[in-house]
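Once you've had a glance at the structure underneath, I'll fire off some questions.
Of the protein chains in this complex, all but one are displayed in their positions.
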Amino acid sequence: MSVGAWEAFLLVLQRELRLSFRRPDQLLQPLVFFLIVTTLFPLGLSVQLSLLRDMAPAVLWVAALLSSLLSLDSLFKNDADDGTLEQLALSGQGLTVVVVAKTLAHWLVSGLALVLVSPIVGTALGIPTAAFATMLLSLGLGTLTLSWLGAIGAGLTIGVRRGNVLLSLIVLPLAMPLLIFGAGATDRAIAGSSAAGAVYFLAALCVLTCTLAPFAAAAALRITLE
Amino acid sequence: MLQGVSVSLGPNELVHISGPNGTGKTTLLRVVTGLLRPEQGSVTWHGQSIVRDRLEYQRAMAYAAHEPALKGDLTAVENLRFSVGLKRRAPLKELQSALEVTGVGACADLPARVLSAGQRRRVSLARVLAMRATLWLLDEPYANLDAAGSDLVSRLLQSHVLAGGLALVVAHRDLTLDCAVRRLELQS
Partner (left out) sequence: MWTWFYKLASPPYVYDVAARLIPWLFGVAALTIGYGLIDGLGIAPPDYQQGEAFRMIYVHVPAAILSVTIYTLMAVASAVALIWRIKVGHAVAAASAPIGASFTLMTLVTGSLWGKPMWGTYWAWDPRLTSELILLFLYAGVMSLRAAFEDPARGDRAAALLSVVGVVNVPIVHFSVVWWNSLHQGSTIVTLEGPKMPGSMLWPLLSMWLGFMLFYGAVLCIRVQGEVLNRERQSAWVREAVRS
């Protein structure tokens, strides 16, 4: 009669998604932040699409990184504050399954949302539609990896004062390779050359992180709970 | 800092942990749950260290912390479903009746944030009931409850212990129960 890992994963995923959708304002805020940040650059630079196009991948990625970081802070904090994190830790399922479900749910409502909105932003920044496939793929892989890195950071900074600043300080250096390969891939796609190499590296980083990060994040949570 | 504490219990036994504030009652309970690792000493279940098969041990226990530990945005029954559901497959009717036993059946479909402190305590008790665990670890289960609520807690503890369960209860007040109660008094 005990509950298997897959069933538990689905249950936690359902819980997370249900909680997220009951607070739609909190879902939209990072998205709006993303749009605002991407607007800042044309305002600060120039109206000419040709100039913007050079900066476009970088702008897109930096904005995506920053807005993901905003929403990552609350990944575990809410549960830690009301005591439900302890219940999850004692649920008989192990924290790793819980972490995988929570992080995936987080990506679905934040990272994936960014990816879906990116064509609009991309057009506004002058990215040609031919480059969209690479842009979407690289953003998808990148935001997923970032969710994992952020889960580790969030797990470590739960009880800390102004933890969101520390979270950014911890996660951004780890995310720099993502930025390099992700923006690099989109850059090459815009230039018309093959972005395959960069996308493969991005995918490799994603796989590496997806495999190792859950254990690191679960360990981080155990440290916080002690 | 807890030092020199040793306690053991078997079926049909309840240990009441008491003592002044700050002596480490909650810490002791958390060590027993496995959330805290003792620097020296160990916790064993069925003769084996709990570190060995942590998940098995967790499935046999139910922990109610000082905080009722409910998600404010979920209803009472949803809260139960998402926490009990990780330990065992409990049909919705069973969760509903657990809430009725603890007197909050009418609140089943209300979001937890609109419930009073006493009602939330009752929901967390319902969770302990629904988990059908052998070992109950309760931290201040009487907090925020009126006289009827306190009677309820005592009755639930009694029936659990008499049916073969084990319980470790941290409480400030004295426990007057119809079953054998051993007392562990912590001193600073």
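Going by the order they are written in, the chains are A and B; count residues from 1 in each one.
Following the convention adopted for this analysis, contacts are C-beta pairs under 8 Å (C-beta built on N, C-alpha and C of every residue); 3 or more make two chains touch, one makes a residue touch a chain.
Given the structure is predicted, the values throughout are model-derived calculations rather than measurements.
S.K.: Counting the whole assembly, list the visible chains that the omitted chain makes contact with.
M.R.: Contacts of the unshown chain, counting the full complex: A.
S.K.: Using the touch definition up top, pick the residue from A:L11, A:L75 or A:A220 that touches the left-out chain.
M.R.: A:A220
S.K.: Taking the entire complex into account, which one of A:V100, A:A113 or A:I170 touches the absent chain?
M.R.: Residue touching the absent chain, from the options given: A:I170.
S.K.: Taking the full complex into account, what residues of chain A touch the chain not shown?
M.R.: 152, 156-157, 159-161, 163, 166, 169-170, 172-174, 176-177, 180-181, 184, 187, 201, 205, 212, 216, 219-220, 223-224, 226
As a convention for this text, only the chains that are shown with their structure count from here on.
S.K.: Give the list of chain B residues in touch with chain A in this complex.
M.R.: 33-37, 54-56, 58-59, 61, 63, 65, 67-74, 78, 82-83, 85-89
S.K.: Using the touch definition from the top, list the residues of chain A that touch chain B in their complex.
M.R.: So the residues of chain A in touch with chain B come to 1-3, 8, 11-12, 14-15, 18-19, 22-23, 79, 82-84, 86-94, 225-226.
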